[in-house]
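Below is a slice of the complex: some chains, not all, each in place.
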């Protein structure tokens, strides 16, 4: 039988781990997305303002 | 009608993605700092107040369990609101918000389940019983995961947003069930003692750390949610730039 | 009957594929949509068939039957995929579509035997669809166009996989349809052999209206 | 519409056999439970109805995901979306055909399996009746999931996940109706009526929701 303190520490421990993991994931995700954006910009993909070329019926 | 659409344009103007990003950049550091502060105080309080005469040390689990449980429900409510926003006002940020909230909600629900089980073993003698509240929280957890899976699987947000919004709204029935299950069915679980109409019935000794921790968790939620929304907007920028690249490719020749 | 498109534009995902396309087609007229790969031909046809929502603009039918809500209800759509079940025989497939679609007002579909003959494949209607060669499958998909009558035909690269003979046969089918007052819209890379067709050249890549997730 | 019904029936009998695998799986589930609970006949008889219902629920999920996906992959869905007949009706007919091919065999196989579970005639009859009334609801709910997942390349299991929570009420009332029939004091009709109401409800809601989802999914 575990002592009661063990349950307490287990729950606090798991809570800490989960929250820390979540925070790290959010941060890492943000970093990755920013990196992708930078890469895309670097490779010259950029939004230009609208050019009005379309099909035309003849 | 025209006034209405004008109002909506104003509203969407206010919450347009670029504006949102600027706002998030400004707010996030402060929110994060505040969250940390509350956690420090909350943790200190929850380890210094004395144990319950009945439950002994295990009462300290409450300071994690109860805020996590509250947050799991609040997060879903936020998602349901956002889903309404998607369906009724067709606001693009609403879908972003609902998508960003799902993993966070899943984590809080997971915490509520785990800490609840860890509390249940010494209190009830079993890790898990199939009573109404526990089952409904488990269903909530599954719903979060299902929505996450759905969101992952549909990579085109323009198409998936309305579908998942409908699912979120359908799932919202579960929230009142969780909240009132202890009153509708007699179960092992504690009835509400803090969030009730006639005021809390809990000893202030326990109430103080609980409230501080609850605030800390709430702040944590908003911090993470805003950060995750920012990530989601970036993700969509990346996707739309990629599509753009697809379209312009092979055109120069 | 006249089919009118006014200022159509459409998105794929979040990006504008084409912008402000207008045309009007009267009975007996054909429109051939051309353009390089990825320029949005298929997208346009799907908008016309009511399978994609137009971002802006309208699609109207003038002098059509009154109870029609969208021109797509009067249209055949032949996409890249043939909409036939590999496990069922050709006859089963065709007679299913004949029954399921029914005829639009103003005409009536041919029967199975005639239709199969019209695409030059007499005598193999009893085979499972999956047994046919690519070109034969495409031809059978065309037979679908004439077993159920629809005044408007929307065809996406109809002659891909067809041999030279079938090309001509297809032109014959289309011309016959035009003669009876039908409307045909086809996207293609190859000349279709239609004399009376008008051209719509897609240039593609209208580009960017700021995009939802970017600064305006 | 009859054409669609017949075609779908033909397809499910001819290819990949949705019809048989459901029944087979049903039998497997039921055959395995005695290994779990041991050869205690009374216990088996007691949990029998529940097991039959759970087995039927799981079995009707198999293959449900391909309901619209197969149509989409070969382009038939596009044509169905374009017709004058409301999509709603098309979806309803497809559900009916799917149920006839997979749900009905389950109902028919139930008595046999009831015997294995040592259930008495009354319990078997009640189970069969509730299955007959209840399984269509599962199909209709499943259609919504299938429609949502139609554009997913491997939507299979996702459908079941979206569907199962919604199917819980069906399960609850189905099982409790059977128990009401067995244990005398409780009345049988009310839960059966509720079950029928649920089925009717989903017979309306399901196709509507599925049709809406299909419309939005088309691209």
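Order of writing sets the chain letters: A, B, C and D. Residues in each chain are counted from 1.
Everything that follows uses one rule, which is that a residue touches a chain if its C-beta (ideal position, glycine included) is under 8 Å from a C-beta of that chain, and two chains touch if they have at least 3 such contacts.
Note that the coordinates shown come from a computational prediction; the quantities given were computed from them, not determined experimentally.
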item: Protein chain multiplicities, whole structure file; value: A x1, B x1, C x2, D x2
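Note that only the chains that are shown with their structure count from here on.
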item: Separation of mean Cα positions, subunit B and subunit A [Å, integer]; value: 17
item: Approximate Å spacing (C-alpha centroids) for the pair subunit A, subunit C; value: 42
item: Subunit A-subunit D separation of Cα centroids, rounded to whole Å; value: 39
item: Multi-partner residues of subunit B (each touching 2 or more other chains); value: 156, 237, 244, 248
item: Subunit C, residues touching no fewer than two other chains; value: 12, 204-205, 207-208, 211, 214
item: Interfacial residue positions of subunit B with respect to subunit D in the complex; value: 139, 142-143, 146, 149-150, 153-154, 156, 159, 162-163, 166-167, 170-171
item: Subunit A residues touching subunit B - in the complex, by the definition given at the top; value: 2, 4-5, 7-8, 10-12, 14-15, 18-19, 21-23, 25-27, 29-30, 33-34, 36-37, 40, 45-47
item: Complex contacts: residues of subunit B adjacent to subunit C; value: 17-18, 92, 156, 158, 233, 236-237, 239-240, 243-244, 246-251
